[in-house]
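First, the structure itself, so that you have it in front of you.
One protein chain omitted, others in place.
The block that comes next holds subunit A.
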Amino acid sequence: MASSNLPPRIIKETQRLLSEPAPGISASPSEENMRYFNVMILGPAQSPYEGGVFKLELFLPEEYPMAAPKVRFLTKIYHPNIDKLGRICLDILKDKWSPALQIRTVLLSIQALLSAPNPDDPLSENIAKHWKTNEAEAVETAREWTRLYATGA
């Protein structure tokens, strides 16, 4: 049942994700549902998330690749483009999605978003406000959260 009616593209993508993972990213399909991926992203160096390991879930809807995958942070994170439910404000997950993009490109984009928060197009208003008014303090909070929620355990 698991992979029998899975489109070849998803199988190929999965194989490639497992055989040549992108640096700092791991993604593996769930055993019960090959469209559901458990994802881990390492906090990029020189970012307040450095040293943290962030868990995400990624789901490929029926229409994939014509429709974008659904991605959400499971680990609590202090970031202006990610809200408290872990939802991500990223254009390629919405109107800029193209079927020529892949799971890999999506996860790389999310990793890049951790390196470069964009408080001008925020999802979480309070965090963005914090970022705009006192960036040093906001970055410190992000570090604190990384320490609290994204390490150890």
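Structural remarks
Simple rule for what comes next: a contact is a pair of C-beta atoms (placed from the backbone, for glycine too) under 8 Å apart; a residue touches a chain by one contact, two chains touch by 3 or more; residues count from 1.
In the analysis below, contacts and distances are computed from a predicted model.
According to its UniProt record, the chain left out of view corresponds to "RBR-type E3 ubiquitin transferase" among "RBR-type E3 ubiquitin transferase", "Protein Csn12p homolog", "Cation efflux protein transmembrane domain-containing protein" or "peptidylprolyl isomerase". Check A:Leu18, A:Ala67 or A:Leu148 against the missing chain and you find that the one touching it is A:Ala67.
One of A:Lys55, A:Arg72 or A:Arg87 touches the chain omitted from the figure, and that residue is A:Arg87. Residues touching the missing chain, restricted to subunit A, are 7-9, 12-13, 63, 65-67, 83, 87, 89, 92, 95-96, 98-101, 119-123, 125, 128-129, 132 (touch as defined at the top).
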